[in-house]
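Sharing a structure with you now.
Every protein chain but one is kept in place in this view of the complex.
Right, chain A next:
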Amino acid sequence: MGREGVLNWVVALALLAVPLAAHALDEPFIVTLATKVAILALAGVGLNIALGLGGMVSLGHAAFFGIGGYAMAVLAAPVQAYEPLMTWPVELPGTKSMPVIWLAATLAGGLAALAIGALSLRTSGVYFIMITLAFGQMLYYFAISWPAYGGEDGISIYVRNGFPGLNTLDPIQFCALAYGVLMAALLFSRMLARSCFGLALSGARQNPARSAALGIRPYSVKLTAFVISGAITGLAGALFADLNRFVSPAMLSWQTSGEIMVFVILGGVARLFGPVAGAALFILLEHLLGGVSDYWKLFLGLALLGIVLFARGGLIGTLAGREVAHD
């Protein structure tokens, strides 16, 4: 196990130990912060598949994050209003069950990624960045102007959705759930990176012409990765909406896309635990600087600038040294 492997274990255990210790000391706020880190890291894990493995610089992942959030609200809102989800063609009730909601959010995120990716991947480079940004913005304005799901005000869910066998209203139990999902996604991401598909994706990133010559269509491979990436980010969106018991168009805004990207880059692009370290550092900075100054984002901006200009490779890259073997 190399230095990065050790570091990964340290990050994973810290994210488990901090909420447990906070729970023991009766500090539910810190447990909630750790839950937020786990959920935002999950969104980053999704983006990292597109960005790190596939080299697709998507500035529109808020679209999938928000769609996941709205999938949760659309399914759960009818239950609290005692109405069916739909009456035609078959009568279907809403649901407060997390596994069902997660499945729906993952599917919705993946389908949206399929549509957006199929169009955006016709281009590359800077066009791709701008187009993903524009599609994200399109959904943002749609959510604002479409009155059926709350419009600008969003939707509140009064009681957190349930998970069989757990009391999700208890902060530490919900935190454990988010942590479990994050670890499962990390495991999946690791397996994906080492699979034949992951190697094909790496090839498509590094040299599309050569992969095409080997019989691998870069477009299909990249699109598949983009869909997986959108699906995971959609799942994170459903969890995030459940954490806040609220969704609003702000989840779809381009600042959210920027922040998810910041998690990934802060931690280290293409590093397995990069998004986890990045999200933890971001939330820590937000919490610490936010207590000092109302203008904490100014210092966050300066810190980010410093990291991009002088500490390439992000947190994991700086601590673990040695670039991952690619390019």
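By our rule, contacts are C-beta pairs under 8 Å (C-beta built on N, C-alpha and C of every residue); 3 or more make two chains touch, one makes a residue touch a chain; residues count from 1.
The rule we apply is simple: contacts and distances are computed from a predicted model.
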Name of the absent chain as recorded in UniProt (options "Serine hydrolase", "Amino acid/amide ABC transporter membrane protein 1 (HAAT family)", "Phosphotransferase family protein" or "ATP-binding cassette domain-containing protein"): "Amino acid/amide ABC transporter membrane protein 1 (HAAT family)"
Residue of A:Ala21, A:Ala184 or A:Leu305 touching the missing chain in the full complex: A:Leu305
From A:Asn8, A:Thr32, A:Thr106 or A:Gln137, residue that would touch the chain that is not displayed: A:Gln137
Touch list for chain A against the chain that is not drawn: 51, 57, 59, 119, 122-123, 125-127, 129-131, 133-135, 137-138, 141-142, 144-147, 254, 258, 261-262, 265, 269, 295-298, 300-302, 304-305, 308-309, 312
